Structure formats: C-alpha cells, structure tokens
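A protein chain is absent from this complex, but the other protein chains hold their places.
Each chain carries a letter (A, B and C) given by its place in the written order, and its residues are counted from 1.
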Amino acid sequence: MIITLKKGAKQKEITIVTDKIKSLGYKPHISKGKDITIIGMIGEYAEKYKDVFEAMDVVEHISEIQKPYKLASREFKKENTVIKISRNVEIGGKKIHVMAGPCAIESKELMFNTAKIIKEAGATIIRGGAFKPRSSPYAFQGLGEKGLKYIEEASEKLRMPTVSEAMTIEQVDLLSKYCDIIQIGARNVQNYDLLKAAGKQNKPVLLKRGMATTVKELLLSAEYILSQGNYNVMLCERGIRTFEDSTRFTMDLNAVPVLKKLTHLPIILDPSHGIGIREHVGTMAKACVAVGADGLIIEVHPCPQEALSDGPQSLLPDQFETLMKELDLIAKAIGRELLD
Amino acid sequence: MIITLKKGAKQKEITIVTDKIKSLGYKPHISKGKDITIIGMIGEYAEKYKDVFEAMDVVEHISEIQKPYKLASREFKKENTVIKISRNVEIGGKKIHVMAGPCAIESKELMFNTAKIIKEAGATIIRGGAFKPRSSPYAFQGLGEKGLKYIEEASEKLRMPTVSEAMTIEQVDLLSKYCDIIQIGARNVQNYDLLKAAGKQNKPVLLKRGMATTVKELLLSAEYILSQGNYNVMLCERGIRTFEDSTRFTMDLNAVPVLKKLTHLPIILDPSHGIGIREHVGTMAKACVAVGADGLIIEVHPCPQEALSDGPQSLLPDQFETLMKELDLIAKAIGRELLD
Amino acid sequence: MIITLKKGAKQKEITIVTDKIKSLGYKPHISKGKDITIIGMIGEYAEKYKDVFEAMDVVEHISEIQKPYKLASREFKKENTVIKISRNVEIGGKKIHVMAGPCAIESKELMFNTAKIIKEAGATIIRGGAFKPRSSPYAFQGLGEKGLKYIEEASEKLRMPTVSEAMTIEQVDLLSKYCDIIQIGARNVQNYDLLKAAGKQNKPVLLKRGMATTVKELLLSAEYILSQGNYNVMLCERGIRTFEDSTRFTMDLNAVPVLKKLTHLPIILDPSHGIGIREHVGTMAKACVAVGADGLIIEVHPCPQEALSDGPQSLLPDQFETLMKELDLIAKAIGRELLD
Partner (left out) sequence: MIITLKKGAKQKEITIVTDKIKSLGYKPHISKGKDITIIGMIGEYAEKYKDVFEAMDVVEHISEIQKPYKLASREFKKENTVIKISRNVEIGGKKIHVMAGPCAIESKELMFNTAKIIKEAGATIIRGGAFKPRSSPYAFQGLGEKGLKYIEEASEKLRMPTVSEAMTIEQVDLLSKYCDIIQIGARNVQNYDLLKAAGKQNKPVLLKRGMATTVKELLLSAEYILSQGNYNVMLCERGIRTFEDSTRFTMDLNAVPVLKKLTHLPIILDPSHGIGIREHVGTMAKACVAVGADGLIIEVHPCPQEALSDGPQSLLPDQFETLMKELDLIAKAIGRELLD
C-alpha cells in the first residue's frame, strides 16, 4: 500500500502516519521528494487498513499494491483449479462443460424431459431452480424441496450431476443433500453469511457475479467461501447493469481474461441472463466459448411461453441441439473440446 | 399491459395470444391497425405474466400499464405514511429527523459518547452497526450482540431510539429485541427471504437501495416487506454505482421526487455513503434536505482515523454540530423543520 | 406510437390528444378500457412527435412502435450491405477483414514498417491516426496532413487500403483525398455536422459508438450519414463506459447480434480500445470473431513503449502474427474466413 501525502505535509503530520503504520505492526518506507512525500506500507494484508489512512486529512491518495484477497489469487496458486463434480465431470480442464435446463423446476415431467433432451444434445450438468429470487413478491417463487426431489430423480435416472440455487443458509444445507453444485445467485453475491455457509459445506459452489459487482469484489466474495475451507468455487459472469437497454444486461466478456489472470478458479458464463433474448443467446454462447469459458450455463425449456419464469431467454430443444454442435467447433478451434 | 405484435402477425398467431390471455382469467382488447395489431390485457397483476407473452415469437413489445407493486404505491394510499418510532419521533411528517453515529459500534464508551454528542447537536436517532457487511473476509465484522447491548444502553440512558443493520434472518429477530428500527442494507436489497423476515416482525424497517437497484425494483423490494403485514417501511437512497470514480458512489437525488410521486413511504437519504468523502458530506446533506428527504442518516465518529470501518466518510463532532444548524435553515426555507 | 393516458382521463382531454394527432396528419386509433384509454398513432415517423405528447399532462406513457431510423434498418434493406473498399477488399461478406496499425502515425518509417508487418500477418487494411483526439491538451495531437502523406505512401507501396480518423469537417475533406475509409471517432458520434459532412462525400465511413451511446442512438447517428446519400457506413463497437474499472472500457458484444438484427450495415469490433490491456486484446479478438464481426480493428506497434499514444494496448508484431492464425481457425469454425 502506497500512501501519498498532500503537498507541503509537515514533519509532524508525517510522523503521525509513520507512527500509525508502526502501531499496526508494519514498517514504513519514506520517500521524500521536493514537494511530495510518499510512504510505503508493505506487508501481508496492509490493504485492509486502507480506511484508517484514508480517514487522515494529510493523506492525498492511497494506491493498493497487494491484492486484498489471497486464497483466490494466482499468486497463491499458480495452476488452474480443476473441480471434480462427479465421476465423469471435471470443471476447469480441457473440456468445456455445459449446464442446461429450465430456469425453474416446474414439474417432475418437465424436469425429466428437459434433462433428457439436454443430455442427448451433449450437456453434462442439469440446472433448475427450486427457490427463485423474483423481484415481485407476487411472481412464482419456486417449488421448494419438492422441486429438489424432481431434479434429484432426474439426476439419478440420467446419471448427470445437478446445480441449483440457494438463497438462505437453510437452503444451503438442503441443497447440499440433493444437488451436486450449489449456486449463489447474483443478488446474494455480497450476502456474506450465505457465502460463509456455502464455505462450510463441501459441495462445489457456483458464485454468480452481481449486476454491479466489480471483478475485485467478486474475488473478495469468493474469498469468503474459500476462507471457510471450501476451495471448490466457480465464478460466473452473467451480465452487469449498464445504461444500454436493448438487452436485459450487458455481458462483460472482458472479465474473463482479467479473471483468468488474477485467479486460478474456473470461469463459467451465462449467456441466457447475459443478453436475455432467446434468439441471441446462441450467438453470445459462441463468444463465451471463444473467450475462454470453462463452462456455460444455458436455459432450455421445451415450451418457453409456458415457462413460469425467464421464458423470453430460454432456448427451444432444437435450437440447443444445433448450438451445441456449433459450440464444439469453436471449442476445437481454440484447442479445447465440448462434445465427446 | 399492452402487447404489440410483430408487423404482419397472422390471425392464427393473434388467437394464440388472446386465448392465452383468456386462460389466465383476463379479457383481451384487440386494436387492429393497417400494419400493427395491439392487444390490451388489463387487470390486477396482469404485469406479472409479462414473461409469458415476451416468450412468444409473435410479440414485438410489451408495455406495462399498471405498476407491479401495489401496497407501496400512491394509488393504494394517497397520504404520506408517518411512522411512529418512539414517543417523540415520527418520521414522514413536517420534521426531518437525523439518524447519526459511528459506522460500527466499536466500544461501550465510543457508542455512548458519540450518541451524547449527536443528541446535543439535534439528532434524534442513534445509528451504529453490530453486524457489518464488509467486502473483505479479513476486515472487522462487527461486535455482534455485544454491540447491540452497547447501543441499547446508550438508547436507554439518552432516551433516543436506535437503528442497526440485520444481515440474516436470525439477526432480524435479535435486532427487533434491541433496536427501534431494523436496517436492511444495500447488499441485501434483493435478499428476499430477509425481506420477508423483516416483514413478519413489527419494528419499522429502513430499506436501503442497492448500488444497481432501479427505483422500480426498490419499490418491489419494499412490497416484499409490506406484503407480510409490516407497513412501516422507510426507503433509503445511499448512492448508486456509475462510471464516475472521483466519489465512492453517485448519489441519485433524482430518485427523491420520483419516489415521492410513486409511493407514500418516507424517504431517508444517506449522504455519508452517497459521496463517501468526509469534507463533502455536509454539502450533500444540504442538497438532501432541499430535495425533500424525510430523514438523513449520517456517520459521525469522534476520531475517524481510529474507526474500524468507513473512517474516511465520518464527520467529526464539531463538523456535525455546525452542519445541523445549517440544515435547519434550509429545512425552514422549504417549510419544514429539523431542530426543535 | 402508442399513447397511454392517465387513469380517469376525461373525454375533453382525450379529444385534445386526438385533435393533435389529426393536426399532424395522422389518424388516431382509440381503445377504451374500463380504467385506461390507449390511443394509437401509427404511420411513418410518428415517433418524431413523441416529445409533443410526452409534454401533455394527461399522457402516462408512450411506447414506440416504429423505429426512429429508416435507411439503417433491416426493414428498409433485408440483405447485408457489402462495402467495396478497394479491388480486393469488400467488407460485409464471408471474409472477416482486419484493419491494423499504430494508434497514431508517428513517422514515415514506423508507418511503412508496421504496415508491412501487418500485411504479412494477413491484415488487409492499414489504420493510423493523423489527427488524434486526446483528453489532455498537452498530449501529442498527431502529425496532421504530413501523417496522411505517410499513410498514403505506405498504402501505395503495399497496395492496401487505409482508414484514418477525421475530427472536423475540414479533416473529412482532407481525408477523403488521402484515405479509403473515414473514421468518425467515439467522441464525435453525436457531432451531427461532422456526420452530415461524412455523408456528403463518397468514401466509406467507419462510425464508432460513443462510450455512452445506446444501440438505438448509434443507428440514428448512422442515419445522419445515410440520409445525406452515403450508404457505405460500418458501425464499430469499441467499449462502453460502466462501473467496472479493471479494464479501460466494457466491451459490449451483446450489441453485435442486436445490431445484426436491426440493421444491414457491417459491424466492426475494436478489441484494442474495448479492453485496453495488451495481453488481453487477443483473447477478446477471438470472442469478436465468434460473435459475428465483419471486421476487426487492432492496434499494432513495433515498440509500444515508444508509442506516443495508446501504447499499453498495442500488440507487438509477433503477438499479432500468432493471433491472426488463431482468429482464422475460429472464423472457419463459424463458416467464415479471415486469412486467404
């Protein structure tokens, strides 16, 4: 952490800063120029005291040197994390995995039929929500545990692992019994007690970036999970909120190379939410593969206009089937694979 | 809800839409132009089926007529809601109330001394966090229940009501014993189970807008609380996230007249987080009073560089005292009052 | 255009609206529900009168039906526009063209050497700025006409067409003598007199989206050029401004499928500005090809730390050469081509 003092800072003021640094157990490095005094405070977690120095009137500017997260960083772990989901499914390696299914689990039949369709098309993980975060209290909120039973049944019959979202600490416990991956949704990305709960159980976690979460904050949220002992975290970009209103969100693909540089965790992309318009989901999925995603999560519904949520962005079965073949070609063009 | 069909929609496609409207228990109003067919679906909560029609390929555009929230709307309740916090404190009337105190409760002495200072300056409600949402897992997370005991003690000695933040359902229960107002923070504005929990107890709730929450979504989040039976909800604007990086957030004062038009609920403003720079908090507080806030929430700390969180934006006691007198003058200029 | 009136609108107020519609030469379509009255005003350019009705107190909401641009729309021209730049270069067809070169033309040698390098790597168009928009008045502003002579010379020797930016009406005239494509930069996307000037000459125009320009506004800016008679316009996404600060801009690839649906004009993508970090430009370029770009514009500089502008985002020659081969593989995977 580098602390730049205001022009003309007096020796007395400089001493207040350096004394504070010493009292926190660090060693100050002073560099005095003609006009400007710069003080280095370097050491593990120095950045967590940023507030203390920013609160001092003599401080002009603070620049962070070390990252405020540790376990999530490439410095901590150089090689990519590969997460074993089930016997056949490992995320973070050469193969790009596709998670697919309806937004919400609506019935046993729907769940099973959709899972069958997406398996045949080449997807390897079933998605489906039993607890749905809906902006309106009057909208369909999900089937709850009943839905989890349906997705578990489909999982067993088709031998495919599953992912579903937890919105509360209790739901984390429940989901860890029924599903293979626990999703923390965009709206809960800074629900720190939920993150801690996800970190205390041992199922892999799919952590979605919030609509206004910076890359740095996303990594700090991941750090909450990792710091509880669960190292199997996947990060998911699903669109951020910007001024552009012709799409539901703005998908931030820039975040992929940036994250890949900063962290060893696998990156999943969600083009369904990222653009929110069915006919364009496939095009964005292609860009997601090309940019280096380790996995995709895509909404598929056999009858979108009957869907109880997110119908407008769900692919039809035949659209999904065609798309998977196209994605595989791109995966191969960049030296990876998507279909077996 | 007005459904505009794509140019050249066929009669068969029109019938699919109108049949669906009927099957949901509404009556379609068809208006056929030369090129364009428009179908009205008007009635309570028609808007909650927006997804269903958006998912149909023949639909070009849907425009909402009725608001998707009800209890929070001015249509539902014309006159301003006035919330009785304690014997002397009512929010939503002529008097503008100021809630003040440190970001986090750090010690019994700090809590009491700060509360005493802000009371003398004219504040009427003590603020202080026992559970702190911090982006880093390594930063100070609050004193927990011990902190609540300190704020309760200050409250009793000084006869001032209090406000503190709950981040989990359990904390809602705990806070409803110790405090007078339960705050739901910006990061939990769409934590729907937490909102429901806040709606099931009867202490007033201060609901903060998230950094990427639209005005409409904020009202829907309030609706979650109201729909559980708790009508005492205050909405709080505390800065949204934009491209501008010279301030911590961008305070959206436009939202005040817009909200006042749409809802009967009181509006609180938080200039401390809204700008995040101590020397500018007072200037923004003046704008907050002029724009029609029913209350302000301001961070005050006797020694900001010792603060364990948000030091850079906390006012010093004498700054706060001077500010309160200045705010009172503006309050009077717009026909309200702030000091007795 | 559909005009929804406020609840309880009186017959007198309805008549004011319908009379106004008639006085503008349109026919009103009235649809009266129990509570709500909706009035359709449909016809060419009805949308340009939106302001008039929005200014009426009785109007609750206006929803646009027809697009406010015409010549740029797919409705006006179904098939993709293919723009002939030179004998061998056509943009908008199967082949994806890459425009490359330094941000600014710095010397005759640099221009020629860089052009030679990028030609060998497979680029087909030379880029280089003679007039540079710089946020600081004290930064290097470009070589002006002298720079244009250098780029023209490289163009003639290597038989490659060129693109360069015009910032004023005079520069449009000058550039149309020296270059093959005239670029209008992001900061001038709503400099309407400049757009008109570009529309009055006959060299193809590369129109860059501004950092806060919506897709709709970009098409309206293109319409300014088209409406003057120049139909050879390429649209270029180069990153929009959002809250994310780990990259220079946020590249909005969602805009590509959305634009392809709305317009027949070719789409060019600029990953150099879109992410602004050299080591990540190549990764984003891959996503740009996969998402359907008709062309890319990439900054290449033999010695970026000597560059007088935009050094941090310029590729080194060997990076560019490797990238071109990788991009060609992705182009083929989606049924297009990039290298011959």
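We adopt the following convention: a residue touches a chain if its C-beta (ideal position, glycine included) is under 8 Å from a C-beta of that chain, and two chains touch if they have at least 3 such contacts.
Computed from a prediction, not measured in an experiment: that's the story for all the values here.
Partner chains of the missing chain, restricted to those shown and counted over the full complex, are A, B, C. If you put the hidden chain back, the residue from C:Thr18, C:Thr81 or C:Ser227 that touches it is C:Ser227. When the omitted chain is restored, the residue from B:Leu253, B:Ile268 or B:Met324 that touches it is B:Leu253. Looking at C:Gly210, C:Gly274 or C:Gly295, the residue that reaches the missing chain in the full complex is C:Gly210.
Across the entire complex, the residue among B:Asn113, B:Ser176 or B:Thr283 in touch with the chain not shown is B:Thr283. Which of C:Gly33, C:Gly93, C:Pro133 or C:Pro302 touches the hidden chain is settled by the complete complex: it is C:Pro133. Counting over the whole complex, chain A has residues 2, 4, 7, 29, 31, 33-36, 38, 40, 42, 60-61, 63, 65, 241-243, 245 touching the chain that is not drawn.
Contacts to the hidden chain, counted on chain C, fall at residues 20, 45, 48, 51-56, 68-69, 133-139, 167-169, 187-188, 190-193, 210-212, 217, 220-221, 223-224, 227, 240-241, 278, 304-312, 314.
Against the chain not displayed here, chain B makes contact via residues 212, 214-216, 240, 242-247, 249-258, 261, 274-275, 277, 279-280, 283-284, 286-292, 326, 329-330, 332-334.
Going forward, only the chains that are shown with their structure count from here on.
In terms of the stated touch criterion, the partners common to chain A and chain B are C, listed by label. Same-residue interface: chain A and chain C share over half of the residue numbers found at their contact. Nearest to the overall CA centre, using the mean of each chain's CA atoms, is chain A.
Separating the CA-averaged centres of chain A and chain B is a span of 26 Å. A straight line joining the Cα centres of chain B and chain C is 39 Å long. Separating the CA-averaged centres of chain A and chain C is a span of 31 Å. Annotation for chain B: residues touching 2 or more other chains are 241.
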